[in-house]
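A single structure is presented below for examination.
Every protein chain but one is kept in place in this view of the complex.
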Amino acid sequence: MTMYNSSVDQRVDAALANNFLRQATRRATDRLRHNKYKATDELGSWEEWRNAGASIRSHVIENLDYYLQQLIQQTEKRGVQVHLAKTPEDAVAVVRDIVQKHDAKNVIKSKSMISEEIYLNHFLQADGVLSVETDLGEYIIQIAGEPPSHIIVPAMHKTRQQVADLFEPIAGHTLSSDTPTLTRFVRVRMREQFLRGDIGITGCNFAVANTGSIVMVTNEGNGRMVSTLPRVQITLMGMERIVPSFRELDVMLNLLARSATGQRLSSYTTILTPPRQSTESDGPEEFHLVILDHNRSEILGDKTFRPALNCIRCGACFNVCPVYRQIGGHAYGSVYSGPIGSVITPLLEKNWEKWGHLPFFSSLCGACSEACPVHIPLHDLLVKLRARKTISGHTPQIEQQIFKAYRYFFTHEKTLRRALRLGSRLQFPFVRNGRITGGPPPLSNWTKSRTLPMVAPKSFMQVWADLKLNRKSSE
Amino acid sequence: MKVSLFATCLTNAFYPGVDLTMAKILKYLGHSVDVPEGQACCGQIAFNSGYIDDAREVARTLIHSFERSEIVVSPSGSCIAMIHHYYPFLFEKEPVYLKKSEELIKKSYEFTQFLVDVLKKPDLGAKYPIKATYHPSCHATRLLGVDEAPYKLLEHVQGLELLPLAEAQLCCGFGGTFSVKMPKISEAMVAEKANHVLASGADLLLGIDMGCLMNIAGYLEKINKPVKTMHIIQLLGEGMKP
Partner (left out) sequence: MTNANDFISQLASKLGRSTPTVPPPLIDFHVPQYRLSNPGERSTIFLHNWQELGGKGVIVKTEDQTVSCLKEWFGDLPLSWIKDNPQAILAWDSLPTLAETAFSTLNWPLARYTMAAPDPRERYSIAAQAELGITGADWGIALSGTIVTNSSAQRGRAVSLLPPRHLAFIEASKLRDNLSEVLEEVSALGSPPSAIEMISGPSRTSDIEMDLSIGVHGPIEVYVIVIDT
């Protein structure tokens, strides 16, 4: 978790100085974006699917109390042990309890953003439990001790050589850095882990309320391993991750696979209605479902930000974001990065000092909102979060003064005219070759990398007033 | 038609020629043009920075200025998008001003949108032989839906060869106060945009928002690779001169 200790500026500087990271981020997001376009174009009716997805998600969120209750009843009826966690600490405690009760030493995990959100590996490792991420990308960043840099491709920022270097101490011999060698190494190594796993921990893409089913999508098949082989399974889910029935699941799976990677369906879509029946040969006998709130209920109660709960974690907003494109995920400092991360992190963590920069990691260009398969108005939410931050008093005094002055001048246009005339005279110390090339902060933030045109000797309002005057006098 | 100009804070201070040319073109097309006093800014700069109370008062001033106007036209998609997209939110708790903002929304247009969609005048008989490329500004395209109109105007400019701009959909990194609040990220963004502009082989960069153009041109000049930059209004104005 070292990354979280450096300052925002340090992280941004580090990201911008990392050429491989920037190239890799472009490559990954360009690829994913173009795959998505192909997959959505071929449908020919993407907007209708998006609209359906948005209706479904909004409906679920507006009736989350009912559907969550139904999900709990349906899963418990079949013998699933449901745990409701208000806080990340609660969720961690539940998992540690289960692990200790079974005296489990080997925990195998498939991808779960909730697990990242509650820093589960950190705590399990402290307990002396070997907790292995089995998704290739997650495994790489687990060894590196880093958070995911992309929600779909978490180790996108690593070169193949870096991956080989990370694997070598585990392999005990040198590894060539070609992808097939690295993949084969992981296949062999993970097989042992899969077969040895006492407890499997998975995430949950969707939970089906009326059947009590858990839906997971993976491409590698590790989700199937983790949900098939160990005797005990723990599934972690954010409490908003619900669909009412299979009817809506169809729409959501289509939107997710196409938006995330441009696939029609992911390689493996697994619908579990656990636990295994007594006569069955495979699958967990004991199934725990941990449902996490972590301030999601606060978001639910806040109509302005409620749409943020509609997210299906597809990563489409990452792949169009011009800010993410330049700096990758780590500069954000948060587990969830990209546009959706900038929206939900301040809401989940409720700490403006730590996360107040996130709503400003956006030029408000709106590409994220345009890409979102469930129509979350991400850039609107970002700008509204900025307003929340200001109202909460977490913005600098000087900035508040600047906007007070702005408000005064731009509600007094005649005064503004005079101020501009004055400005056009005072600018000369900063002018070179007819352009402003320097100045005091915050202007200097601009002039470090750009020039600015000169303030016109006469503002347009003045020009127009003078023209009118001339016309009148000539009449 | 009686058209009121909304000059925008940026053009008013830095590029009065853009506003003036817009007035000339509209007059040339036979419309009467006025510039209501008191107008100053749409409020976006404060709104996007999180200062919505300050933004609301500036917006209120703007609403007052155009209360008696029939049609409002502006040389910026971003400013019109601010009105269309966010005024209802700013005044959600003030029914009187909510109604006034809805009236303003109904009668306000970005310049190219007004020419092509309302006046149906994509051809002004302009002539400007040059190789140009066009940067589609984010707010105009994504928030306001002004997508085709600028291209239609450019298609009719004689002699103009429009070259494609790679990754045109990418934001140039301006983002108003974003450019000074996150200067390094903004610089990385404008650097990429500038590279695409240079690679396009164009001798002229066109746009419909002076904010974006000021940003891209300012960067190109800083790295000593200045490219001529014009608002479409300026191009039309020059091209229509006899």
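By written order: A and B. Residues from 1 in each chain.
The rule is short, and it goes like this: a residue touches a chain if its C-beta (ideal position, glycine included) is under 8 Å from a C-beta of that chain, and two chains touch if they have at least 3 such contacts.
Since we're looking at a predicted model, the values are computed, not measured.
**Q** Of the chains you can see, which ones touch the chain that is left out?
**A** Touch partners of the hidden chain, whole complex considered, are A.
**Q** Give the residue, chosen from A:103, A:282 or A:353, that touches the chain omitted from the document.
**A** Checking the options A:103, A:282 or A:353, the one contacting the hidden chain is A:282.
**Q** Considering the complete complex, identify which of A:267, A:400 or A:424 is in touch with the unshown chain.
**A** Checking each option in A:267, A:400 or A:424, the one touching the absent chain turns out to be A:267.
**Q** Out of A:9, A:41, A:127 or A:250, which touches the unshown chain?
**A** A:250
**Q** Using the touch definition from the top, which of A:38, A:101, A:122 or A:160 touches the missing chain?
**A** A:160
**Q** Hey, which chain A residues sit against the chain that's not shown?
**A** Against the missing chain, chain A presents residues 24, 27-28, 31, 43-45, 48-49, 51-52, 55-56, 59, 62-70, 72, 82-86, 90, 94, 134-137, 140, 153-156, 158-160, 163, 179-180, 182-183, 186-187, 190-191, 194-195, 211, 213, 219-222, 224-225, 227-229, 231, 239, 244-251, 253-254, 263-277, 279-283, 293, 297-298, 300-301.
Here is the rule we use: only the chains that are shown with their structure count from here on.
**Q** Mind checking the centre-to-centre distance between chain A and chain B? Centres are C-alpha means, answer in whole Å.
**A** Roughly 32 Å separates the two chain centres.
**Q** Quick check: in the complex, which residue numbers of chain A touch chain B?
**A** Chain A residues touching chain B: 12-13, 16, 22, 320, 322-323, 325-327, 359-367, 369-370, 380, 383, 386-390, 395, 399-400, 403-404, 406-407, 409-411, 413-414, 416, 420, 423, 435, 442-443, 445-446, 448-456, 458-461, 463-465.
**Q** Write out the stretch or stretches of chain B touching chain A in their complex.
**A** Listed in rising order, the residues are 7, 9, 11-16, 19-20, 23, 35, 37-41, 43, 45-52, 54, 57-58, 60-61, 65, 85-86, 138-139, 142-143, 169-171, 173-176, 178-190, 192, 214-215, 218-219, 221-222.
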